[in-house]
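Pasting in a structure now, in C-alpha cells, and then I'll have a few things to ask.
Removed: one protein chain of the complex. Kept in place: all other protein chains.
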Amino acid sequence: MEFGFTAEQAELRDTVRSFLSRHATSARVRAAEGFDAGLWQRLTGELGVAALAISEEYGGFGASEVEVGLVLEEAGRVLLPAPYLATVTAAAAVDGELAADLLAGIADGSTIATLALAEPGVGWTPESWTCTARRSGDGYLLDGVKEHVLDGQVADVAVVAAVCDAEPGLYAVRTGDARRTGYATLDPTRRQARLEFTATPATLVGRRGVAHALDLLWAALAVESVGVARASLELTIDYLKTREQFGVPLAHFQALRHRIADLAVAVEAATSSAWYALRVAGTAEFAVAAPVAKLVATRAAYAVTAESIQLHGGIGFTWEHDAHLYLKRATANQLLLGDEVTLRRLIATRAGL
Amino acid sequence: MEFGFTAEQAELRDTVRSFLSRHATSARVRAAEGFDAGLWQRLTGELGVAALAISEEYGGFGASEVEVGLVLEEAGRVLLPAPYLATVTAAAAVDGELAADLLAGIADGSTIATLALAEPGVGWTPESWTCTARRSGDGYLLDGVKEHVLDGQVADVAVVAAVCDAEPGLYAVRTGDARRTGYATLDPTRRQARLEFTATPATLVGRRGVAHALDLLWAALAVESVGVARASLELTIDYLKTREQFGVPLAHFQALRHRIADLAVAVEAATSSAWYALRVAGTAEFAVAAPVAKLVATRAAYAVTAESIQLHGGIGFTWEHDAHLYLKRATANQLLLGDEVTLRRLIATRAGL
Amino acid sequence: MSDADFRATVRDWLATHLTGEFAALAGTGGPGREHENIPLRTAWERELGDAGWIGLGWPQANGGGGASIAQQVIFFEEYARAGGPGRLSHIGEYLLAPTLIAFGTEEQRRRFLPPIAAATEFWCQGYSEPDAGSDLAAVQTRAVRDGDVWRITGQKVWTSLAHIADWCFVLARTDPQAPKHRGLSYLLVPMDQPGVQVRPITQLTGSSEFNEVFFDDAVTAAENIVGQPGDGWRVATGTLAFERGVATLGQQLGFARELDDVIGTARAGGVHDDPVWRDRITDAWIGLQVLRHHALRTLGTPEGDLPGVEASVAKLLWAPWHQQLGELAMAVAGPAATLTGDEFSDIQRLFLFTRADTIYGGSNEIQRNIIADRLLGRVPRG
Partner (left out) sequence: MSDADFRATVRDWLATHLTGEFAALAGTGGPGREHENIPLRTAWERELGDAGWIGLGWPQANGGGGASIAQQVIFFEEYARAGGPGRLSHIGEYLLAPTLIAFGTEEQRRRFLPPIAAATEFWCQGYSEPDAGSDLAAVQTRAVRDGDVWRITGQKVWTSLAHIADWCFVLARTDPQAPKHRGLSYLLVPMDQPGVQVRPITQLTGSSEFNEVFFDDAVTAAENIVGQPGDGWRVATGTLAFERGVATLGQQLGFARELDDVIGTARAGGVHDDPVWRDRITDAWIGLQVLRHHALRTLGTPEGDLPGVEASVAKLLWAPWHQQLGELAMAVAGPAATLTGDEFSDIQRLFLFTRADTIYGGSNEIQRNIIADRLLGRVPRG
C-alpha cells in the first residue's frame, strides 16, 4: 500500500493551502456565517477542487480520493465555511451512470450537493430511518424528514437515503422542492439544516446503499478533523513559543512540552488512520477503516482543540481568539455522525469481535 | 460529621507507625511469605490492635471503626504480612451475642479470623453464592466452596456466608475442619486460600447478612489502600528528590512534578472517600459509601503504584526494589472484591441512578 | 437552635421571600449566566442582607451570624433546593470579609463588613493580569504612595462582576526593587472614579461575565491597605484559600443539579438504558460524591488555620470534574447538542463555560505547581 504523495499531489496541497491562507482568513471565516459564496466560487472555479475525483466523462479531473483528501485536510485547517465536504461526499456516494447531470454540475461548480442521511431522534442508525421513495412516472416521490444535513441551508441538491420497495437507495432532490429549515449551530463555521419531503420529486442516483455513503462521510470527516487538529496544534505551539510566564516562554515548561508531545502523537495517529481509510476506500476494509478513522481522528481533534484553550489560558477563552472556533468544529465533528460508543459497537460488529 | 482525630487516636497512629517502621521492614515483609507470626503476636499482644473495636464485654477496648481504620492505613503503608484486615472485618461482621467466644479469641490475639464470601467463578456476587448451612443438633453443617479467602491459609476461623432455609447468614467454621488449599498469589504479601466444606460443623454468628460483611470488607480495603498509596507516593517523592538526570534532581522536572501533584490529589480524594465510609459505617449511607470508597481508593492506589514504577525508571522494575510490592498489592486490592464495572453497576442500583 | 430547626427557618424564609417578582430569578445567574438580570438580583441581595443571611458564618464580633459550619451548609443546601439565583455579594462575603477578619484592622472591618452584609456595597477581585497569567507574583500593576493616597496604574483581567462592583481588592506592586513575592500590597480601591475603567470581555460563549479593569492613576486612601506594604502576597494567598470552605458545598449543590439534568437528558434520549453510558454517568456521580467527601473532610480543619495546598487540591478535584461533566452532558445529548436556538442551551453553556474552570482562579498548572512545591520543594520555574 502506498502512503506517500506524488509531486502533483504535493503541489495541489501547496496550491490549496496558499490560496486558503490568503483568502479564508479568520475575519472572513467569522463573517461568513457558515457560507462564503465568493470563496466557494473561486475554489470550484479557479481551483476546480469539486471536480477532482469526478470522472472525466462527467467533466471532472478523474483524480482519486487522495486529492480530495488533501483538499479536505486543508479545508479543516482553516475551518472552511464552504460546502466542500458535503459536496464531495455526495458526489462520491452516487453512481455515475445514474447521476451524470448531478456530477457534471458539481464538477463545473454550479451545483452544491450534500448527503441527507440522519433522521430526527434516531441519528445515524440506518435501520431506524423511515424516509421512503415511491415510483412516479419516470422518477420518484419522496416522503420523510432528514436532520443534521451538513450545509443543507445552501445545498442545491440533497442526496437522500430512502427506502423504495424495501430496497434502500440514494435519491437526488432539489432542495428548493423540499421544506428547508436552517439551524444556528454550535460550530458557526458549518451550518446544518432539516429537510422535509412531502411527495417531493426525486431521482434515483445510488444503488450502492446508504452504508457506503455513511462510510464516505466518516472518512471525509476524519481527514478534515486531521486538518482541524493540525492547525489548532500549530496555533498552540506558536502561542507557547511567544507567550512568557515567570519570565520565560511557556514553551520552556516541561509539563506543557510533554502535553504538546502527547497531542502531536495523537495527531500523528489520527493522520495515519484517516489516510488509511482513504487509501482503502475502494476495498472491503473500508467498512471498518472508515468508522475507526472517524472515531480516532475526531477524538484527537477534540483533545487538541480543548487542550489548546487550556494552554492559551485566559485569551483562549475569549470570543476574539480563534481557539474556540476550532474547539466548536472539533466538538461538532465528534458529536455528528455517531458518538464513540455507537461507533465502537458498530466496529465490533463489523470486525466480528 | 466529625473528621478530625482525637489526641488518643493520633497517638495510636504514631504508636503503630513507629512499631511497624521498626519491625515490619522490607526484608521482613519479603521473608514472611504473607504471614509473619512473630509480628502478628506482638501486634495483637503488646499493641492489642485486634481488640480495638471489640466491645469491652468480650474483652476488647470498645473503641470504634476509626481506631481500626488508623491501624489499617498503617498496615497498608508497610504491606503488613499479617491477617489484620481479615480478622477485624470478620470481627465487625458478626453479631456479638452470637459470637462471644469468637470475639474474645480475636480480642486476646489467640484467634485469627477471616471472611469467606466469594465462590469460584462467580466472585463477589452474593446472589450467585450457593454455599448452604443446615441445622444439626445445636449447630449447623456447612456445604460448599469459598474462594479468595484472604489470609485463609493462616486463619483459625472462617466466617462464611451461607444460606440456611433461604435465609442468608454468617457461620463460623474452624478452618481445621474444612479442606483448605493455600494459593501462591500475585501479591506475595497477602495470601489467599480456597476452603471446601463438606458437612463441616459451623456456628451461626451473624444475622445481619452478607451484604453488610461485603460493605465492611470494601471499606477496610479502601482505608488500607490509602495507606498503600501514601507509602508508595512517599517512596516515589523521596526517589525524585535524590535521583539526578541531566545533572539535576528528577524533582526539578516540571512534567514529573505535575504528575506527582495529580497523584497527590488522587490520594487526598481517596483518603476522603475511604474515611467517609468508615465514619458512616453505622448508617444507611454505608451501603453506597463503602463501594464508592473501595472503587476510588483502589483506583488511586493503582494509579500511584503503577506510576511509581514509571517514575523510578529501571530500578523500579527490579525485584530488589519495593516498588513492585506496592503495585502488586494495589493490583490485587483492585481486582479482588469486585471490579470497577461491577461496583459502578451496584452503586448505580443502590443510589437509584 | 437545633440544625433541624435552623433548616426549617431557612426553608420557611426562602419559601416566603423567593416569591413575587423574585420568583423569576430562580435558576438564573449561575456560572455562565452571571451577567443576567442584575437589577432584580441586586434587590434580592438586599433582601438576603436585611434578613441577616449575608455573613452568616462570620464571627458575631464582626457583625456576622456566627453560624456553625453545619448551619452554613444547611443554608447552602436550602438555597440551592429553592433555586436561589447566583449571588452578587459572594466576592465580598466569602473572599474579602475573611481576609479582613484575618488580616485587616478593626477600622477596616468596621468600615467594610457592614455594607457587605447589607448588600449595599459589592466587591470584585483584582488579581489576574494579562501578562501575569495565573502567576500572582508576576503582577505588574503598580501602586505608589502619594501623601494620603495610593495611586494605582495597571490592568486586571478575569474580573467578574466588575461592572457592578463598588470596590475592588487589588494586588499591586508597591516595591519594584523587592523580590517578586515581597513587593506586593493588598489595596482596597473604589471603582467609581475616573481612573477606573471596566471593559467586558466577550467570551467564547458570546456572553460577558468577565471584565478587564484598567487602573489609570486611580486613587484610594492611604489607610485602605490590608496588612503592611509588601504583605500582599501573603494576604492574597490567604484569600485564595478562603475561596473553598463552606462555599464549596454550595457549589456542589449546583453541580448536583447539573448532573441531574444530564441524567434527565440521558433518560429522555434513551441513552440511559445503554450500559456503557450508564457506567459513565455513574462514574460522574461517584466523582461528585468524592467532591463532597473531600469537602466534608477538609472542613474539619481547625478554624483560623490558613490552609496552603488544600485549596489547590480542592480546585484540581472540582474543576476537571466539572469540565468533564460538561463533556459528558454534550455526549449524552448527542448530535442535537450541535444545534442551537437563539442562544446556547444549558448543556452547551455548561460545556463551553467549564472550559474556564481549569483556567481562572489559578489554572490547573498553577495548582499543580503549588502542590509540587510543597511535596518536592520549590525550584526555579521554566
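All chains are identified by letter, namely A, B and C, in their written order; residue positions are counted from 1 within each chain.
One rule holds for everything that comes next: a contact is a pair of C-beta atoms (placed from the backbone, for glycine too) under 8 Å apart; a residue touches a chain by one contact, two chains touch by 3 or more.
What you see is a predicted model, and the numbers here were worked out from it, not measured in a lab.
Judged over the whole assembly, touch between the missing chain and the shown ones holds for A, B, C.
Summary of contacts with the chain left out: across B:87, B:114 or B:192, the touching residue is B:192. Interface note: of B:24, B:54, B:118 or B:195, the residue touching the hidden chain in the full complex is B:118.
Not every partner is drawn; the one left out touches subunit A at residues 1-4, 237, 240-241, 251-252, 254, 257-258, 260-262, 264-265, 268-269, 271-273, 275-276, 288-289, 292, 295-296, 341, 344-345, 347-348, 351, 353. Taking the whole complex into account, subunit C touches the unshown chain at residues 274-276, 279. Taking the complete complex into account, residues 118, 123-124, 147-148, 183-187, 192, 244-248, 252-253, 255-256, 306, 309-310, 313-320, 323-324, 327, 331-332, 335-337, 339-341 of subunit B touch the chain not shown.
We adopt the following convention: only the chains that are shown with their structure count from here on.
Centres computed as Cα averages put subunit A at a distance of 53 Å from subunit B. Annotation: 41 Å between the Cα-based centres of subunit A and subunit C.
Shown for subunit B are the residues that touch two or more other chains, namely 254, 257-258. Along subunit C, residues 365, 368, 381 each make contact with two or more other chains.
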